[in-house]
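Every protein chain except one is present and positioned as in the full complex.
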Amino acid sequence: MKPVKNKSIIPGFGLSFGLTITILSLVVLLPLCSLVVFTLKLTPSEFLYTITRPRVLSGYRVSILTALAASLVNAVMGLVMAWVLVRYEFPGKKIIDGIIELPFALPTAVAGISLTHLTTTNGWVGKIFYERFGIRIAYTRLGITIALIFIGIPFVVRSVQPVLEKVDLQYEEAAMILGADRRTTFLRVIFPEILPSLISGFTLAFARSIGEYGSVVFIAGNTPYETEIAPLLIMSELQEFDYTAATSIALVMLAIAFVILSVNAVLQSIVSRRVSGLA
Amino acid sequence: MNEKNGYVELRNINKSYGDFQASRDINISISRGKLAALLGPSGSGKTTILRMIAGLEHPDSGQILIDGKVVNDVPGSERGIGFVFQSYALFRYMTVFENIAFGLRVKKVPEERIRDKVDELLRLIGCEGLEKRYPSQLSGGQRQRVAFARALAPDPQILLLDEPFAAIDAKVRLELRTWLREMISRIGITSIFVTHDQDEAIEVADEIIVTNRGRVEQAGTPTELYARPATPFVARFIGNSVPVANYGSFRFFEDAGEDSLGIVRPEFISIFKKGESVQFAKSAEEGTVEDIIFRGSSLEIRVRIHGNVLSALRSFNDPEIRVGEKVDVFLHRMFIIRGDEVYPALNQSLRTESVFL
Partner (left out) sequence: MKLRNNSGPAKWILILLVSIFLAVFLILPLVYILMTALGRGLGVYRAAVTDPYAVKALLLTLRATLWAVAVNTLFGIAAAWCLTKYAFRGKKIISTLIDLPVTVSPIIAGLIYVLTFGRQSFLYPILDSRGIQIIFAVPGIILATIFVTFPFISRELIPVLTAQGTDEEEAAALMGAGTWTIFRRVTFPHIKWALLYGIVLCTARAMGEFGAVSVLSGHLRGKTNTLPLYIELLYQGYDFTGAFAASSLLVIMAVIVLILRIFLEHRGKKELDLHK
């Protein structure tokens, strides 16, 4: 390998580059290489056998469906929250703005047990839903979705908020002077501006939700074929020291995450090309 | 030391960034104590040259010499250079005092001498009493002066300035130009500054190096560049030049053939009311005034003649001219560009005695 040289007048390249590469190698590259090495040792038949087991397929399905549902709810609510925080002045705005970060700060396991207890059939919230409407929340897919909504709240808001702040009020005023009503103004003028950030917030929340474990594992109840999520399947294989199966399941999940993030990247480039008029 | 050699010299310098060639075979020589300007449009490679002299960039080939010694492998900090950045690069989290003192502290100069030196520089730049302020609390002009003082504090042999007036309001800019010129001549330090503004270069510099597309087009005194442009680019770039394709249709000028172009500057033209001039009465041609623009100290008359719109200047003391008026236009001379050549062409009537009859 060619040694990386740098002729910048600013000293310290060797030191900072060396530290960066060393720590990066130990913490990220080495484990990643182990994963690759281990993957290469898997035989295709083992791999296919594991990932096509009905229980595993059902795990993927549960993970994807609940993550999708939760992220859609968060996309809508995130947009509303961003709108309220950027466009309106009202008492307590600062508090709301601060609280939105709570899911980042609160340990997922703590959120998990709290949400579970609240939504069991004799919990504060679960009781109301069960006795009035006959709906169970905890230990169902609905419960998983609730937990995933909790952890995904900040993603869309924090993605849309800064963009919305930059949308110039003059655009809207121009549209309104031209006779557009409020709805048209929003749909034709503002929405296209914030769409890329909405998509990227949604995909980030989606990717995070699919891999989520701590907050979901308590509320899920983990009934096979019903409420068993993919990360839990990996966990159970690990507890049985079946690394082959665990790795196979994990590889598919990594592929799913990769696809989600790539789709986002493609969408972003399409949208930004349209905005800059190169399409 | 050989008299012929410059104090700062660049020999056959080439430099590329990826596919973009920023410097092509650059040769420059600047004498000791001179104030030189690197003048060119943006992207012409002038800043790259300055940064290479400072050691902020490194040429792909060629030599950089300072005081007769090749300094290619000498780090920028040991080349005896003071550098004033375009955006000043003042240390935003240090006071004015600490900014100016920084280079001295790095050199471990005793505290007492630092204090004296900084005080002296603050007096020099007229910023006494500002030493405790942060850069954000200064005006644009003050920031520039502080950047100048900071660069001078370690007593450099060469002062380099990258677009020193670019970030300043038009009015303050004029003041600062004069100030900087005086400062530099008082200190007597060899200085090189980069600018895209020809007025700035002509007014401030002893010597101008015109760059274009990574090459040096011409180097010389402002007068030389002005009177004897060596390349078509310089002829068109300096002065408010207007290209005239059909210059052969002007009387007393001969067409040099295809692919040639006449270059006319406002000061090459005289405009008279009909009958105003006796001297040029016969050799002048008729034009129509299209527009009159107030230029503060004079009037710019835009006149249509032979299908071209030329600009000329007229004093407020001259008889008034109105838009639409037919006027006498006399073209004293122009530059002719043919291929890579440029040569001056004089109105031939000025050579024949008949004009004076």
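Of note:
Letters A and B mark the chains in the order given here, with residues in each chain numbered from 1 onward.
Methods note: a residue touches a chain if its C-beta (ideal position, glycine included) is under 8 Å from a C-beta of that chain, and two chains touch if they have at least 3 such contacts.
None of the values given here were measured: they were computed from a predicted structure.
Of the listed residues A:A75, A:L115, A:I144 or A:L164, the one in contact with the hidden chain in the full complex is A:L115. Touch with the chain that is not drawn comes from one residue among A:G143, A:P196 or A:P231, which is A:P231.
Residues touching the missing chain, restricted to subunit A, are 4, 6, 8-13, 15-17, 19-21, 23-24, 27-32, 34-35, 38, 77, 80-81, 83-84, 87-90, 92, 94, 96, 98-111, 113-115, 117-118, 124-125, 146, 149-150, 153, 169, 172-173, 176, 207, 210-214, 218, 231, 234-235, 238, 243, 246-247, 250, 253-254, 257, 261 (touch as defined at the top).
Mapped onto subunit B, contacts with the missing chain fall at residues 54-56, 76-78, 81, 83, 85, 87, 89-94, 102-103, 106-107, 134-136, 150, 154.
Just so it is clear, only the chains that are shown with their structure count from here on.
Subunit A and subunit B have centres, each the mean of its CA atoms, that are 56 Å apart.
Within the complex formed with subunit A, the subunit B residues making contact are 55-56, 58, 75-77. Within the complex, the subunit A residues that touch subunit B are 7, 9.
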